[in-house]
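Some notes on the structure that comes next.
Left out: one protein chain. Kept in place: all the others.
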Amino acid sequence: MWPPNNKSLNSVSDNLIEIRDLSFTYGQRLVLKDINLSARRGQVIAIMGNSGCGKTTLLRLIGGALKPTSGSLLVDGVDMSQLDQAGLYRLRRRMGMLFQFGALFTDMSVFDNVAFQLREHTNLPEEMIRDLVFMKLNAVGLRGAHDLMPSELSGGMSRRVALARSIALDPMLILYDEPFAGLDPISLGVTGNLIRRLTDTLGMTSVVVTHDVQESLKMVDYVYFVSDGVIEAQGTPAEIKASRLPYVHQFVHGEENGPVPFHYPAPDYAADLGLAA
Amino acid sequence: MQRATLDLWVGFFVVAGVAAILFLALKVGNLGGFDSSETYAVKASFDNIGGLKARAPVKSAGVVVGRVAEIGFDPKTYEATVTLAVSTHYPFPKDSSASIMTSGLLGEQYIALEAGGDEKMLVNGDMLKITQGAVVLENLIGQFLYNKSDSTADAAGAEQAAQ
Partner (left out) sequence: MMEALLDSIRGIGRRTVNRVSRMGVAARFFLLVFLHSGPSFRRFHLIVREIFTAGVLSLIIILVSGLFVGMVLGLQGYETLQTYGSEEALGVLVSLSLVRELGPVVAALLFASRAGSAITAEIGLMKATEQIAAMEMMAVDPIARVVAPRFWGAVISMPLLAALFSAMGVLGGYLVGVVLIGVDEGSFWSQMQAAVDFKEDILNGVIKSVVFGVAVTTIALFEGYDAPPTAEGVSRATTRTVVTSSLAILGLDFVLTAFMFRGV
């Protein structure tokens, strides 16, 4: 029975995100093809794949920054492709997004960064905003850094501030774009744990786009592998680790050669060096 | 930076900027001199206005009392019609006269208003009866040369007669 009535789905479905047969073309290029993906409420799901496979595009589609070419994409029962600007903004108030390098506002202090959405979208008195900001900063362990500027933070810290900023309005869904990129092992573990803990304590749903296999397999509930715009494999972390699929195996174990070749397509090496007979 | 410091600086900046505009208006410009918004229009015809331009000053006893608002040409009388905007602070008698003068030998041309003796004052739209056009330097020189040759011719004639 697809597609179901939007209203009934809103109240019944356990899935916060429902993607059915989604395709996306950029210009002439088919970036995503026949994607089927769902995320249950309260879950952390990971979208993995090598660079340029279309996973960030998928995240942007869920965030509503792009519109699918065909297929349907429902977030909390709302069809994203039917939304106008105002409707999209209404939905986004209940969404958070963590950008690759935090994307903190460089002209504001840490405090003002976290307070940004509260000030933009609510009419709360300044004392209450102060309390809320300190609560969010405390959740990521950076309450003491509230009057620093983003330029004074390390990569891991600014990622955590950005996380505090994205949970400011207690969203139902948070999207993470490469949350582990460029972090040292300690920050990596801290960030991974934070994502898991916040998802559980705040009752959110998290979608993590990453290529960091080891860290994400530790904390996610379900994994989608994307390769060349199609979902190559999916399953729980245990299933993924045990997978015999060559692509997944290569990815999980970081092998140099496999379905993803080391060499960019090129003519015969010997011929290029002029050694051919 | 703190909101209060920021506000203070911006406040200073805006006050300084407005002060600069006021300085330009009052000290550099003529806004302090006479109010160009409160004027009455007076017309005058001249046989020749020379190099008079719109916005040239109208002076009386050397004081600026108005400006030339408009210069036109009357195709019936073949004369120039000049509209003067005179400040309402300076009423002039009805029989005042206007003449076109030059400040210095090569300076800008202006209109000199000479007050008459009438008891009635000029009102908006009145016409000045007594005017004197610009003295054109070329005509002056021409006249001078003509007189000179005349007088030399006269002198020559007298000499001939005497002989």
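First chain written, first letter: the chains are A and B, and each begins at residue 1.
Methods note: a contact is a pair of C-beta atoms (placed from the backbone, for glycine too) under 8 Å apart; a residue touches a chain by one contact, two chains touch by 3 or more.
Treat the numbers as computed from the prediction; the structure is a model and nothing was measured.
Colleague: For the chain left off this view, which of A:Val31, A:Leu73 or A:Met95 is in contact with it?
Modeller: A:Met95
Colleague: Go through chain B and note every residue touching the omitted chain.
Modeller: 1, 3, 6-7, 9-10, 12-14, 16-18, 20-21, 23-25, 27-33, 36, 53-55, 57, 64, 67, 104, 106-107
Colleague: On chain A, where is the contact patch with the chain that was removed from view?
Modeller: Residues in contact with the chain left out: 63, 65, 88-90, 92-93, 95-97, 99-101, 103-107, 116-117, 120-121, 162, 166, 175.
Heads up, the rule we're going with is that only the chains that are shown with their structure count from here on.
Colleague: Could you work out how far the Cα centre of chain A sits from that of chain B, in whole Å?
Modeller: Averaging C-alpha atoms per chain gives centres 78 Å apart.
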